[in-house]
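For reference, the structure discussed in these notes is given below.
Here the complex is missing one protein chain, while the rest keep their positions.
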Amino acid sequence: MSTTNRVPVDVIGIGLHPFGRFEDRTVTEMGVAAVRAALHDAGIDSSDRPGFQAAFCGTAYSGVAAGHKVLGALARTGMPIVDVEAGCASGGAALMLAASAIRAGQYDTVLVFGMEKMPRGIIRSSFFEPWREHAGLAATPAYFALRAQRLMRERGLTKEHLAQVVVKNRSHGVLNPDAMYQSETSVDAVLATRVVCEPLHLHMLCSPNEGAAAVVLRRGTGSSGAVRLEAAVLRSHLPGSVLGEATPLAGIDDSDITPPSTLAADAAYAEAGIGPEDVDVVECQDTDAARELLGWEELGLCVPGDQARILASGDANLGGARPINPSGGLLSKGEPLGASALGQVVELVRQLRSTAGARQVHGARVALAHTVGRGANASVTILTH
Amino acid sequence: MSTTNRVPVDVIGIGLHPFGRFEDRTVTEMGVAAVRAALHDAGIDSSDRPGFQAAFCGTAYSGVAAGHKVLGALARTGMPIVDVEAGCASGGAALMLAASAIRAGQYDTVLVFGMEKMPRGIIRSSFFEPWREHAGLAATPAYFALRAQRLMRERGLTKEHLAQVVVKNRSHGVLNPDAMYQSETSVDAVLATRVVCEPLHLHMLCSPNEGAAAVVLRRGTGSSGAVRLEAAVLRSHLPGSVLGEATPLAGIDDSDITPPSTLAADAAYAEAGIGPEDVDVVECQDTDAARELLGWEELGLCVPGDQARILASGDANLGGARPINPSGGLLSKGEPLGASALGQVVELVRQLRSTAGARQVHGARVALAHTVGRGANASVTILTH
Amino acid sequence: MTPDAQTQPVVDGVFADDPARLLGARCELCEQTSFPRLDGCPYCGSETITPVELSDHGALWGWTTVLHAPPGYLGSVPYGFGIVELPEGVRVVTRLAVPEDWWSFGQPMHLGTAEVGVDPDGVVLTTWEFSP
Partner (left out) sequence: MTPDAQTQPVVDGVFADDPARLLGARCELCEQTSFPRLDGCPYCGSETITPVELSDHGALWGWTTVLHAPPGYLGSVPYGFGIVELPEGVRVVTRLAVPEDWWSFGQPMHLGTAEVGVDPDGVVLTTWEFSP
């Protein structure tokens, strides 16, 4: 499917530690579980040690040497181990580095994993200066609320549309045993949860939580039958973009400034030699319900302003023309920062392998994953089978 | 000098924010200063924006989106920005990733920077579990002391030898206007400073502090005249290594286990097509005075046990056969974790350009930088001119 | 409000009071106005910027109400939070004086200062805010 003669990169193993709350487990233990599962899935056993030539670990809050502790417990060290932080896109950044190194001929097999154990409630981000905290300007969900309000104003959306996103994703999460919330909801029920920050109600926001995900990449052969990683792209915000992703800085009119998600998507489509119309299934960043709807247009999945129609049509639901967040999204799974991007990849590999069980998107051949977060990092990954 | 037909990588710009204590400066401001200086040195001005296609930022304690804040302030964003953590080797890891990406043909020009603003006194590392802290097992300098004691026992070294390392490095630091300590000392004076942990006295330990360093890499041409990056290697500890770098885990006999610094050095020498005997000038990790002496043998710069003789000979001093830590080392500069590896590279580029002023190593053609730290990451960088 | 020994701005160099003004910068190269003031232009990277006091009025561009105290916050809840666009073309993240939901897009807003809370040393901290 590529347009150039690039070294192919296969996803030969996936592993997941469920996302949720696990009081008695350390972040290292969750990482070990996910990495073990991915190595097992890849057919790398203890006779093949370490079994990969480099490892990238995405995490934001796990402290120094986080990846080393996981691989130390597994006796798989010695190679370069790099811990990578790119906010919500940390796992996407790790994947990008791993894929690039394989395409460069530097390594044959690379382990990529991500993990997080977030404190309960609102994340105390190290992003903000102390004076902004003191003055009340470090009010993270308020930034999400302002972004949601803007999207509603500019695209003619209502709170009911936001609630419909939650209903859609939670209806998928019911089918995902690895999700934190596995129950249906309704528009009325979502709107009945308390207001966190107008226009966002509690169930329109994902919960920071805990979990881990891992992926093993290998230089591909022509006929491995494995899922192929066509593109793994990371981009950051352009100078001047305001509220692109909760930036607390003042800014200028951004109507002519391309958002980082679009920069990443355009580069990924070009690398994979496809367009958004070729994508069969999507996992996209739904930190809040409006963030998902913004993502649809930033990724070229819909014309700006077409979100309400698509929601009504059911096209983005399981069984629809192109399901979005079949895993249930972060709204069902919660968001363990460093693990979330790779959790999406695990879901999409399952979809492409046709092993997604009750939430299988039938005939899925092309899949796209998207994250965007703090520092306005955006990652877009494209997989095919 | 390379043995293979690799894509050459040049160091076309260097920049440094002095290492020390700067109460009124944020870590972002220090990063901005170093990056600006490096871009200016590389001839990248504001008409050439961003002027590079990717950026890697090494830091351990600067919080989320640390690199983005620096590049946001400089209006040089949009490209992939990845924050990298590998303990004391964070900057070395960033350099490795940048060099690999250029060799892969992924980018022409990459910015690498590192920065830190460490709290005063003993670092409260996020490395240790809380119970180890409670029980007094997270006593960082005690691990350094045990390593020093072991080296003294196994190599016949005394406290006087450790003090001689401090005297050497501080005599170099006098000549470095970017160092925190710019004063001579003596063996007696070092031994008169208070004991922190037997056998280490206060002045045998480097101070965690603040600073930033930046380097611009570019795909090389045959005849640029720039300093060339021959190798930038990162390795981690092998399973079973005990006290390799302050690991709090119990361990087994490690006499047959190659330490990560040697793994990295051997790979770097092979990549550069040279041996330790070809190196003219070295910057190596001197977290404490014994750590430097251990590094000498791990890097193949001396036969194990020959440290006392080399110290006596003056070979490792400025003016000697192969000066080690001409910048004054961390013992003179202090250690801003994310910045320290790139600070070494800045020093060595100055040496190879013959712009190191009063501390110039005359005729230096081949230079080696080494860091090793938490998680037992070790990085080795080889530069030539 | 007049600062005395017990009252301090929450941050230096970002706003002035008496009269209340935000302290920004104007870039001589790309002519954009930026806030807060950095030592260069965040839109074009130029180091040639001129410190300016920004207009004390603007148009409301976004608003919400913060109901739960965010981490590190020293004041009381609820409080208004939003974005005001100044005539210079710069959008400022700000507290809003009234935490109500009767705002409308584009409505005129004026700058003032307010006490935000008391720090651990007993000092009353002030910040800027916009009111209708």
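Just so it is clear, A, B and C label the chains in written order, and each chain counts residues from 1 on its own.
In this text, a contact is a pair of C-beta atoms (placed from the backbone, for glycine too) under 8 Å apart; a residue touches a chain by one contact, two chains touch by 3 or more.
Computed from a prediction, not measured in an experiment: that's the story for all the values here.
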Chains on display which the left-out chain touches in the complete complex: A, B
Given B:Ala42, B:Ala93, B:Leu157 or B:Val196, the one touching the chain that is not displayed: B:Val196
Residue, one of A:Arg21, A:Arg49, A:Arg155 or A:Arg365, that touches the chain absent here: A:Arg49
Touch criterion as defined above, residue of B:Val7, B:Ala192 or B:Ile252 at the omitted chain: B:Ile252
Touching the absent chain when the full complex is considered, from A:Gly31, A:Gly72, A:Gly91 or A:Gly251: A:Gly72
For chain A, residues in touch with the removed chain: 29, 32, 36, 46, 49, 72-76
Footprint left on chain B by the chain that the document does not show: 122, 124-125, 128-131, 133-140, 142, 145-146, 149-150, 153, 195-199, 239-240, 242-243, 248-253
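Note that in this section only the chains that are shown with their structure count from here on.
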Centroid distance [mean C-alpha coordinates] between chain C and chain A, Å: 33
Intercentroid distance (Cα basis), chain C paired with chain B, Å: 41
Chain A-chain B separation of Cα centroids, rounded to whole Å: 34
Touching two or more other chains - residue numbers and ranges from chain C: 42-45
Multi-partner residues of chain B (at least 2 other chains): 72, 75-76
